[in-house]
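The complex is shown incomplete by one protein chain, all other protein chains being positioned as in the whole.
So that you can tell them apart, the chains are marked A, B and C in the order they are listed, and the count of residues begins at 1 in each.
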Amino acid sequence: MDAMMMGMMSQDMMSMPGMDADMDMVLMQACMDACSACEQACTVCAVQLMDGCSPACMNCADMCNTMMRAMMRMQGMTPASMMAMLDACMAMCQTCMDECMEHADMSAVCKMCAQACQACMDACMAVKNSMMMAA
Amino acid sequence: MDAMMMGMMSQDMMSMPGMDADMDMVLMQACMDACSACEQACTVCAVQLMDGCSPACMNCADMCNTMMRAMMRMQGMTPASMMAMLDACMAMCQTCMDECMEHADMSAVCKMCAQACQACMDACMAVKNSMMMAA
Amino acid sequence: MDAMMMGMMSQDMMSMPGMDADMDMVLMQACMDACSACEQACTVCAVQLMDGCSPACMNCADMCNTMMRAMMRMQGMTPASMMAMLDACMAMCQTCMDECMEHADMSAVCKMCAQACQACMDACMAVKNSMMMAA
Partner (left out) sequence: MDAMMMGMMSQDMMSMPGMDADMDMVLMQACMDACSACEQACTVCAVQLMDGCSPACMNCADMCNTMMRAMMRMQGMTPASMMAMLDACMAMCQTCMDECMEHADMSAVCKMCAQACQACMDACMAVKNSMMMAA
């Protein structure tokens, strides 16, 4: 998501009870970008059709897309559903990263995918932490 | 998902460490069906463009589709990621149902959507409970 | 999609310039069901991780879901975009079916997937034909 699009998302669109409006715009933008990058990395990795990681990559691609879209529709979230979605996204990224790390030496795509999963987990955790501090 | 397709999903496809293979096939099938029905109800409800519920319906439709697909790719799940996804799906259904119940008297579509969310939550809880008993 | 949900989708939701309102409800319902069944069959088939068909199955699952959702949001379609989407869905089902038929003797899942693709193509063609007759 580029800065122009982010700027155009009104505070009203992005804000949710329990989050500090100024803080979350920056963390949320980073998190949406990390989700998008992770969906793409997982989609590319899944099509290698490796026994170990492909099914996890498909699951992670779908979860990251769903997470990204939900952050673009914060009017339709509550703190409880947002927390649960962040936890699910982090757990799915962890599962996918663990599988991909097994082949990181053999496959540069798996290594890249594992890094994208780690970055997505970190970005989700930053949003979650900001929500817990604001609550 | 019809019985033929379900029968063709091998035990290997569906089973995951920590779940009883025989029990979960029935509960999982019911849960995938409930997720699919909920995605459809939420998609139809979202396009009513009601301030209160539409964004929640869009989020819920995406989450239910992601949950259904993940249950078709259990090789790519761990008990931890499965539990977190079930929690997220239940939380998202709760958020959507709460919004739709506000208009259930005015809109038959919202009422139907709320019922689909409730059924999806129940089906996810049944799978979660079976996993906790098996663990 | 069950009859109750279909009945609740208002004529306004489903109708589009160039389609006969009474005729298309039945064909559209059949097509949405066929798209949903095909998405599920393709998702199950893709996770077999067969070189020949898995990438086509992943593409077909996504296209069928997108087609189904678009038919639930006909206010957001024109005859031109509807025709192009139906053509894309049929072409993607053809590609997936051709790949799965190569393994239909070896894999009951591929055989089921090919049948679901054929049924989805037929249902899309029926909607397309009804649109061309109404135009």
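Observations on the structure shown:
The definition used in the following text is that a contact is a pair of C-beta atoms (placed from the backbone, for glycine too) under 8 Å apart; a residue touches a chain by one contact, two chains touch by 3 or more.
Fair warning: this is a prediction, and the values are worked out from it, not measured in the lab.
Between the chain not shown and the residues C:M25, C:L49, C:A91 or C:A104, the one that touches is C:A91. Per the touch definition above, the residue from A:A30, A:V44, A:A104 or A:M125 contacting the chain not shown is A:V44.
Listed here are the chain B residues that touch the chain not shown: 46-47, 49-51, 54-55, 58.
Although one chain is hidden here, its contacts on chain A can still be listed: residues 1-2, 4-5, 8-9, 13, 32, 36-37, 40-41, 43-44, 47, 61, 65, 68-69, 72-73, 75-76, 108-109, 112.
Within the complete assembly, residues 53-60, 62-63, 65-66, 69-70, 73-78, 80-81, 83-85, 87-92, 94-96, 99 of chain C touch the chain that is not shown.
Quick note on the criterion: only the chains that are shown with their structure count from here on.
Look at the contact of chain B with chain C and you find the same residues on each copy: over half of the numbers used there are shared.
Here the CA centre of chain B is 22 Å from the CA centre of chain C.
Under the contact definition stated at the top, the residues of chain A that touch 2 or more other chains are 54-55, 58.
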